[in-house]
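Apart from one protein chain that is not included, each protein chain of the complex appears where it belongs.
Letters A and B mark the chains as written, and numbering starts fresh at 1 in each.
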Amino acid sequence: MGVVPLLAPVQLLLLVVVILPSIYVVWLSFHVSSFGQAPEFTGWSNYLRVLSDPAFRSAMWNTVVIVVVAVHLEMLVALGMALLFNSGIPFRRILLVAVLAPYAVSEVVAVAMWRFLFDLDIGPITLMMQTLGLPVLEWSYDPVHATVMIVLLTIWMHLPFTFVILYAARLAMPSDLYEAARIDGASRMQCFWRVTLPLMGPAILVALLFRYIFAFRMFSEVWLLTGGGPARSTEVVAVYLYQEAFSYNAFGTASATALLMVAASLVLASGYIWLLRRQVKNAR
Amino acid sequence: MKTLQTNRRGFLAGATATLALIAAAPSLAAGKTLNILSHRVHQTSLGEGEADLMAAWKQANDADLAFTTFDSNPLMDRLFREASLPETEFGVGYLVDNRPTSEIAKLFEPLDYWMEKDAIADFDDIAPGLIKGMTIDGKLIGIPVRTATQALFCNLDLLEQAGFSAPPATLEELVAQAQKITDDKIATGMILASDLAVFPVMFARAFGGDFLTPDFKLLPDAAAMEQALTVLAGMFANGALPRSYATTKNDDQVTWMQQGRAAFTVLPFARAAQLNDPEQSKFSGRITAVGFPVAEALAGKTPMATVVEAWAMVIPTNAKDKELAWSYIKQVASPETTLGMALNGNGPARVSTFSDPKLVEKNPLAAIEAEALANGRGAFPPFPEAARAQALFLEEVQLAVLGRKSPAEAVEAIAARVAPLLP
Partner (left out) sequence: MRAETLLIRLGKAVAVAAILFWSLFPIVFIVTSSLKPGQDIFAVPPQWTFQPTLQHYVTLWTQWGVFFRGLWNSAVVTVGATLLAVIASTCAGYVFSRHAARWLELSIVGLIAVRLIPPIVVTLPLFPIVNRLGLSDTHLVLIILYATFFVSMGTVLMRTFIDQIPRDLDEAAAIDGASRLTILRRVIVPLAAPGILAVAVFVVVFAWNEFLFAFIFTGTNAKTAPLVISEMIGSIDGVDWGVLFAASTVQLAPVLAFVILMNRYLVAGLTAGATKG
């Protein structure tokens, strides 16, 4: 038996469910199409229309900001937590379960809860912040605060994923390396920079790449939390795409938006994809 | 330990059996099934079990009803997608009146033929305005079944605490009362969702203006719209609208009113029951509804054209059993079923139902609702780019209310940005 039958299920699924429909989407992006209307060829005008729409450009900018900030912040926190867990803490098993818990919460429920917890007037967290004399997150009024809120929520929902990958990577590192480093007189910081980080590099890369991919298409967090508001100031590309396709039923511009979104996420993640490819090569 | 295990197994067995029963339920009855695509509220207003308004129909037609329910916007999307297929399982769909454009109307069966063949009883009783809304390019495509007429809801307790004995009669009074309640720290004056065109449109109409008229005049009275936005912006700046205005949704309006966190809101009359539900509301029996007031300058001269949303039943052109679908529509639109649904809280589409003694007894607001409905119309007429136009309108309204733009600039921007989208 060759290798092809073993690869077939994965390749077949991707071909039928993702690749072929995507080709249709490319075709559709050059047409005007809506309900009760046959597609009509229009050349590049969908792309021009989307690219010249200030709402699209601001959505793209918002997405890039949120993705870059959220993913890297999440990575730092997850790394810190992984090292903390590894350094020996009491009740590690129970704590591990607690950290993983948000991962099991569905988006719909998570957003409903956060909206309430951070409600400007009665949210328990808001009230708590007020009693402690801390600044309140005015997420429904101030665009910057709204963005902060989205970043926090997105980190809450995805931190377990990143954490578990990094924690597992840290656990897998042989401890004799550290002993050797210590004997050579390396400080804590040197150990971190020279031993921990390089050895965890591959895991960090995998986690970053997947988080980039997922974060770039972030939808529910924004749609259910702020609806893109106040006054469309927190709209992200996926929300823009959803609006085009499902609110305005403009399938042509929606398709063009989708392809621009894929292109943009590729550009943003290209550095990490390149690193991963190099790694695959080096491993051989 | 042993007993515990048996118990658990017993429970599991019981649960499994119940699940199996639930799963098997639809297959127990009937030779035919009519698949219906609707909002859950359309299903519940027909009653269930003992109170099933369709029980006789089901028996007579040896048919069962299978509802697939979604929330409003997703429902429209699904309905259009189903109707665009070569064939659909769904016989009947529920359509909102601000959606049928010429293109959309082509997806649905013209019903004039069916009316001639097998007419709905006392058809002329169904509000003519609603029938007109469902007549596209000269063809009737939907039978109106539900109206949602917007009302001004007031918490009488909070009004009394601020020294007001009656709900406001003019818009200026409304603003003043809301402000006093806010300033006296009794509650937030008013709560309005920011993601629906309904509310700014209502304020504009109270000043004699509008966003988009049925004959597609954009901002027929720009000064009125500017006044409306100025009032809303003023309320926001002075705290009579909450700081969370920009992320407030329809559901927030209900919870705020139930908790007494706001004294006024605008919601359909049918919400009165929920706002006064003793299980959920802290002010059960104290939240009442009146027609939305007009500005002082218009009081007594021009009646308020409140926003009315209507739903109609349609048959996709690609449906399989149109005979059965029409039979269902005919039954649901009949005077008896309309009354039955009205008693279950459905806003009727028939004029006579509002004055039915049974409804008047059950729902004291019926007369006020009928009056508001008589002068009401949709928030804006259907056209292909309506959803996009609404989004642009709301963006500018939010900018004005939050104080990021002056009302005049916002009105100017609405005119400039929406105009190219009109048909």
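Structural remarks
Here is the rule we use: contacts are C-beta pairs under 8 Å (C-beta built on N, C-alpha and C of every residue); 3 or more make two chains touch, one makes a residue touch a chain.
All figures in this text were calculated on a predicted structure; none of them were measured in a lab.
In the complete assembly, the contact with the undisplayed chain comes from A:Leu100, out of A:Val32, A:Leu100, A:Leu120 or A:Val148. Contact with the chain that does not appear here is found for just one residue of B:Lys180, B:Arg271 or B:Lys330, B:Arg271.
Residue-level contact of chain B with the missing chain is found at 18-19, 22-23, 35, 37, 39-41, 44, 66-72, 74, 78, 81, 84-86, 89, 148, 249-251, 254-255, 258-259, 261, 271, 274, 279-282. Mapped onto chain A, the footprint of the missing chain covers residues 1, 3, 6-7, 9-11, 13-14, 16-22, 24-25, 28, 81, 84, 87, 89, 93, 95-110, 112-114, 116-117, 121-122, 124, 127, 156, 160, 164-165, 167-169, 171-173, 201-203, 205-206, 209-210, 213, 216-217, 219-220, 238, 241-242, 245, 251, 254-255, 258, 261-262, 265-266, 269, 273, 276-277, 279-281, 283-284.
Operating definition for what follows: only the chains that are shown with their structure count from here on.
Mean C-alpha positions place chain A and chain B at a centre distance of 36 Å. Per the touch definition, chain A reaches chain B in the complex via residues 34-37, 115, 119-122, 138-141, 146, 225-227, 229-232, 243, 246-249. Residues 73-74, 77, 80-81, 83-84, 103-107, 188, 194-195, 242-249, 261, 384-385, 387-388, 391, 395, 398-399, 402, 404 of chain B are the ones that touch chain A when the two sit in their complex.
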